[in-house]
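Note that this complex is displayed minus one protein chain, with the remaining chains in position.
Entry: subunit A
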Amino acid sequence: MELAFVKGKKKQTFRTKETVTGTISILLALFALFMINVGLIMKSSFMPTGIIRYCLIGAVILGFAGLLTKKRNRSFAFLGIAISAFIGIFFFCMIGFAWSINPMP
């Protein structure tokens, strides 16, 4: 029965090739994450938020474009969006926490 099932099945293709947009998305997200790490390690006001912002916008747009691409592996696109989402949450929480700590003028 199983063999019949295999026989009846369409020719199977494994999506091993990543989408180009997904790959660029994850690379941009990783670069943004790297810049955050640099900013945190330097312990100074050096946090290139401008670069990070552009990287994030690019990562999210390209990530979604990657998700829409058919017949390709979308895991990088997913990862790119997930990391971008984390960075967004990170900044949101950090601003909220920083505001609540020592809220003096």
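What we mean here is this: contacts are C-beta pairs under 8 Å (C-beta built on N, C-alpha and C of every residue); 3 or more make two chains touch, one makes a residue touch a chain; residues count from 1.
Please note the rule applied: contacts and distances are computed from a predicted model.
Only one of "DNA-binding response OmpR family regulator", "Anti-sigma factor", "Endonuclease GajA/Old nuclease/RecF-like AAA domain-containing protein" or "Nitrile hydratase accessory protein" fits the UniProt record of the hidden chain, and that name is "Anti-sigma factor". Interface residues of subunit A facing the missing partner chain: 3-4, 6-7, 11, 16-18, 26, 30, 33-34, 36-37, 40-41, 43, 75-76, 79, 83, 86-87, 90, 93-94, 96-98, 100-105.
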